[in-house]
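Report on one structure; see the data block that follows.
Left out: one protein chain. Kept in place: all the others.
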Amino acid sequence: MHPGIIFFLVILGSILFHIFTPWYWTDVASNWGGMDDTITLTFWIGGGVFVAVCLFMVYCVFKFSYKENRKAEYKPEDKKLEKILTWATTLGVVALLAPGLVIWNSYVNVPKNALEVDVMAWQWGWQYRLPGKDGKLGTTQVVNVNDNNPFGINLDDPYGKDDVMIQSDVLNLENNVPVKILLRSVDVLHNWYVPQFRAKMDAVPGIVTFYWFEPNKTGEFEVLCVEYCGVGHYAMRGGVIVQETQEYNKWLDQQELFSDLIAKQEKMETEKTKLVKK
Amino acid sequence: MSNTDKKEQTSTHKIGIYLWIWGLLFVLSFFSYMVDWYQFQGMLRWSLILFFMFLKAGLIMAFFMHLFWERYALVNVLLWPMTAIACFIFLMVAEFKYTLFTRLFYFFVGG
Amino acid sequence: MSEDYNDNKTIHAQSSETMGGGSAGVTPDMDYVRPAEIADQDLYHGHSFITKWIFCQDAKVIGVQYFLLATFTGVVGLILSWLMRLQLGFPGAAGFVTAEHYYQFVTMHGMIMVVYFLTALFLGGFGNYLIPLMVGARDMVFPYLNMVSFWSFFVAVAVLMASFFVPGGPTGAGWTLYPPQTILEGTPGSGAGILLMCLSLILFVAGFTMGGLNYLITVLQARTRGMTLMRMPLTVWGIFTATVLAMLAFPALLVGALMMSLDKVLGTSFFMPTILKAGEVLEYGGGSPILFQHLFWFFGHPEVYIVALPAFGIISDLISVHARKNIFGYRMMVWAIVGIGALSFFVWAHHMYVSGMNPWFGFFFATTTLIIAVPTAMKVYNWILTLWRGNIRMNTVMLWCLGFIVTFVNGGITGIFLGNVSVDVPLSDTYFVVAHFHMVMGIAPLMVIMGAVYHWFPLVAGRFLSEKLGKWHFWLTFLGAYSIYFPMHYLGFIGVPRRYYEMYDSPYVTSAVGMNEFISLAAFLVGAAQFILIYNIIKTLKTGKPAGKNPWKANSLEWLTPTVPPEHGNWGDRLPVVHRWPYDFSVPGAKDDYITQTTPPSEVSNTGVEKT
Partner (left out) sequence: MSEPKIEGIELKPGFKGMAEDTGSDQTMFKGVHWGKAMMWIFLLSDTFIFSCFLIAYMKGRGSTPVEWPNPSEVFALDAFGVPVPLLLIAIMTFVLITSSGTMALAVKYGYEKNRKMCGWLVLATAIGGLTFVGMQAFEWSKLIHEGVRPWENPFGAAQFGSFFFMITGFHGTHVSIGVIFLFIYAYKVFAGHYDQQKRGWFTSMKGDYVEIEILGLYWHFVDLVWVFIFAFFYLW
């Protein structure tokens, strides 16, 4: 069999695989559908070039296979052709880059009304913190983290007192409300990623990173840690539940506040001293 | 590759030029020391430091390392790669500012 | 001692003669080549077995040494990839592949394949063997240093392999070695393993620097008469530019490795912020993990081109020779190589789009990254345009070339996905990335290596490798590898993250269990197919068909040595004199379909060669 045929079948197979594959994106559940569109666009342009280049190659292989008496063309350069190709490629690149940059611009510019969520990562788990009534998260420091202060909130920060603490790896979000995810880590790099939301960012110890999205489908989603963080990396999962406003508020009301925790501790403290006195 | 014939009279530079540069280096070092001595601050300090630094570096490279007398082929090969370093420096300045900002903003009360 | 050297007191009086044939004496004007400006090189000739084969200063022997040692590390990397695939396709099938071991295997696999296998093989192996021959030098300019370079590499490999046997095992931090986890418990091999890794890398860099200086100065300062830069085969251009990249990129790795070792050993906090470990605050604080990532990728991105550029160069030569046609757009090819090399220092943070660096960098790096696609695209076009109206020999070498084009374009296009910053966001750290870089780095350059082995084996060993075995080897490798990595992209789409030991309890992977098994089976097959090559080599060394001089009818100098395989000093008494580029194939009016680089114009005066 002529090798060209096999190469041809490989190309054909790739196209067919792409068309009929059962494995593709999960349905997007956030505002980042634009990323999917850019991917589709890249598939069209990039895939088109791939197919064109390979088919041209296959054609040459058929047409110009070795013959004793044939002499190849002698043509070191073709300035015009090279120029056309350069510009065509540049055009393709611009067509890909432009939408990409536009989306990135909206990715790094968080809407003002976004709800800030503090996502705290460690080896190997997650917990979350929402701002209280004041709408602001308190500042934190890793050195403050202990049983009495699981988020390491700076005690002298007034904004921190009413923060909502969710010491579970499942986070609830309100549908159609933009959230700004503020990521931090107490030990190594992690990355909080829900494939359906498309967005991700590393949690880096020593700084706070962010990204935002707006969930637009209710349901339960799995959170994956997608930055290698040691042996437990593959098991570092969490969850997100996107709910309509009512249910969300119901859930929110049940959560513990930092001030509750402080009060509880103080109570325990006084009881302890009472016991000791007795 | 001993391509210099023994008898060939290699013309060298006059000793004066070396002594001049030598002297200049001392003077410039003295000046950059004075920047600290007089505790200049802010932009003035920085521009003086960098000015003296580049001047000294330039003199050493140009005259002590003979780059001034080398052919352009060598000079260019040596200097162009510095653009990569320049880019690295430039971006890392932006990076440290950003890091410092997030640290102050999220880790310190009132930040 | 001095009788061990050939002593060239004066510049050879070659100025008025040329190499071409027997027409000694008068040289026509058109054949004029500038006289020699540098004296012939003095070489040290080994006498004993040790100086001839072990501590040998002949670049060709050093090249073979590099090649063999790199292949050894490649086989280790291959076996590690088998173990990984065993776990991924059939979890639990090999009980000893625990999560710890899995991560150690991934790390060592990645590092070995990129640095100790491909870099060493292309630059150390092919570079040493081919550069002096192709530019018409007697040897590398500093043969002694060259020898030390290989032995540093040897020690580096030994240290690396030793890390398998220290307590805690080799490092399992991922080949990117991101701190803080690299040096914290919770990552396998965070004790001795990581230190040995850093040490080994530092040794590698030191050794490579010695070799690299040799390659650069040989190309720049030791070419033969008539050999201008624009008459060098693209192989030399590729290796040369890759070496430049290496000389400028490895420093960042060296610094990163050193600083990380200090963090580990002395407890400095270059990369270590305040860290809470098991409820205790460690004695670190204030460092910046992202700084390491910048240093690593300032090295890491040029590094991937360090393995790509030699491949680009070599493939150009192979295609041209076997399509019996000049490489199309040579000038453009050279500029593209140089341009890609230069640009590669300005794109590094495209590996860090989601690392939490300054978000504005995304714009800069996406733009620079996509710009690289343009020169790369020109190279691709020129390869296929070289095939156009050629006279293509469909032998094994050509098959590898075609396989390279398919896989490289495929991988390059997926690179474009990743380079486009917001498209990278969902794809980063998924199997899409794994598929991208195996296609473009694991498979494409490997195709080139294989093609190069089939192409130059007759030169090195004087015998042809078996075509029949070669074709089996090719098809199994190409089809197998393609069916590993093409479907793997779609794992990335459904959301399977990389560096996952297993995730069978997730909805993302349950639908792809079958695909994972298939990929693993293909990987076993492809790996096994490599032993066909090894068998082929061993068999050929004994019984292969003798090749004779210039069996492929190529033009470049390495085929034109007086003896085949070439001896120490390469050229006998006289250095060759070059009159043209190496791509004068199928020139109209010439009687053969090739004109070697040493053929003076007067001998082919009636042909339509272009002036080069």
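Letters are used for the chains, namely A, B and C, taken in the order the chains are written, and counting of residues starts over at 1 for each.
The rule we apply is simple: a residue touches a chain if its C-beta (ideal position, glycine included) is under 8 Å from a C-beta of that chain, and two chains touch if they have at least 3 such contacts.
What you see is a predicted model; the values in this text were computed from it and never measured.
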Chain not shown, its touching partners among those shown: B, C
Hidden partner chain, touching residue among C:142, C:164, C:475 or C:518: C:142
Option from C:159, C:291, C:529 or C:604 whose C-beta touches the chain left out: C:291
Those residues of chain C which, in the complete complex, touch the missing chain: 1-2, 5, 15, 33-38, 41-44, 57, 141-145, 209, 212-213, 216-217, 220-231, 247-248, 250-252, 254-256, 258-259, 262, 266-270, 283, 285-288, 291, 294-295, 298, 578
Absent-chain interface as seen on chain B, which is shown: 1-4, 10-13, 15, 18-19, 21-22, 25-26, 29, 32-33, 35-37, 39, 45, 49-50, 52-53, 56-57, 60-61, 63-66, 69-74, 76-78, 81-82, 85, 88-89, 92-93, 95-97, 99-100, 103-104, 107-108
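Throughout what follows, only the chains that are shown with their structure count from here on.
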Centre-to-centre distance between chain B and chain A (centres being mean Cα positions), rounded to whole Å: 43
CA centroid of chain A to CA centroid of chain C, Å: 33
Chain C: positions in contact with at least two other chains: 288, 290, 360
Contacts with two or more other chains, residues of chain B listed in rising order: 99
Footprint of chain A on chain C - complex, ascending: 99-100, 103, 172-174, 178, 180-181, 184, 186-188, 273-277, 279, 281, 286-290, 323-326, 328-332, 354-356, 359-360, 362-363, 366-367, 370-371, 373-374, 377-378, 380-381, 384-385, 387-394, 399, 402, 405-406, 409-410, 413-414, 416-417, 420-423, 425-430, 475, 479, 482, 486-487, 490-491, 493-495, 497-503, 506-508, 511-512, 515, 583, 585-588, 593, 608, 610, 612
Contacting residues of chain A [partner chain C, same complex]: 2-3, 6-7, 10-11, 14, 17, 21-26, 32, 34-35, 38-39, 42, 46-47, 49-50, 53-54, 56-57, 60-61, 64-67, 70-78, 81-82, 85-86, 89-90, 93, 96-97, 100-101, 103-105, 107-108, 122-123, 141-143, 145-146, 183, 186-189, 191, 193, 195, 198-207, 209, 222, 224-234, 237
Chain C partner contacts - residues on chain B that touch it in the complex: 1-3, 81, 84, 87-88, 91-92, 94-95, 97-99
